[in-house]
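What follows is a single structure, and I will ask about it in a moment.
Omission of a single protein chain aside, the complex is shown with its protein chains in their original locations.
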Amino acid sequence: MQASRHAAPASLPIGSDADLAWVRQQVRQAAAELGFGLVQQTKLVTAASELARNTLVHGGGGHVMITPLDTGQSHGLRLAFVDAGPGIRDLDQAMTDGYTSGGGLGLGMSGAKRLVHEFDVESRPGEGTTVTVTAWATAVPPSRPGV
Amino acid sequence: MTGAGGNGPAGYGHPVAGAAGGHAFTVPVLKLGDILLVTLQGELHDGMAEQLQQDITDRIAHTRVTGVVIDISGVEIVDSFLGRVLAEIAAGAELLAARTVLAGMRPAVAITLVELGLTLPGLLTALDVERAMEMLTAGERQGEGSP
């Protein structure tokens, strides 16, 4: 079933520490409004925090598009983190636990992926990176057919 | 959330001012006998967390406390950045012969951290500040991480 947009998508800038905090707050509020449970909210906000920090630290800043989804049966939230930075040279490596290029614990990308239902990275060297994640208010993503 | 035991008789000594974004957040750091009680609450900017790490290490060195309790019962998310800061505070305290107990982590935060892949091994944990104080004053090693 086609996911139809439920409310208008919002775009938030990611350019400073304070922006990260604002993104976290906005994502939590949007998730709460869509009926996400506390644990689901916390997972999504944490994933957003990891990815927004990547956008800031590795992508040199950018923005996040927050899009509420409504399939008629389930509500979801799609977050697209967009930067025009150097891009990710080795995606497989970037998705590996413990790999870090920024002095963190190396759990940003791989950890964030485990906290959401859908995860997609598009990156071109020299052109930038877009990481898109989707989480649904129910434990099981509704789009999975035949389960 | 959990009854994060209270503000002692001594006032808030030496609060750490929020370093980023010009927000007026402060992190109360309270000295109770030989123990430093740090209460984290709400949104913590990255710069602020790093400032806090510096500050706590300085305080331990100068005041010769034997234990540090970090109360995170008021924290709604811990991502890998804050996780790293907490682990480093504990590691730094250890070098200065002080033990650190992380108190009052919320269930949703704990589930998210584990999913993220951050189990903070070696860090002492307690259900609330009261239990954390008991642990430190009694020299109890309970709740310690993996062997």
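Letters A and B mark the chains in the order given here, with residues in each chain numbered from 1 onward.
We adopt the following convention: a residue touches a chain if its C-beta (ideal position, glycine included) is under 8 Å from a C-beta of that chain, and two chains touch if they have at least 3 such contacts.
Convention: contacts and distances are computed from a predicted model.
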UniProt protein name of the chain not shown, from "NADH-quinone oxidoreductase subunit H", "ABC transporter ATP-binding protein", "Regulatory protein" or "Dimethyl sulfoxide reductase anchor subunit": "Regulatory protein"
Selected residue (touches chain absent from view) among B:38, B:85 or B:113: B:113
Listed residues A:29, A:73 or A:93, member touching the removed chain: A:73
Contact footprint on chain B, counting only the chain that is left out: 1-2, 102-107, 109-111, 113-115, 119-121, 125-128, 131-132, 138-143, 145-147
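Throughout what follows, only the chains that are shown with their structure count from here on.
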Distance from the mean Cα position of chain B to that of chain A, given in whole angstrom: 28
Residue ranges of chain B in contact with chain A within the complex: 20-23, 43, 45-48, 76-81, 83-84, 106-109, 111-112, 115-118
Touch list for chain A against partner chain B, complex: 16-18, 20-21, 24-25, 28, 38-39, 41-43, 45-46, 49-50, 53, 97, 104-105, 107-108, 110-112, 114-115
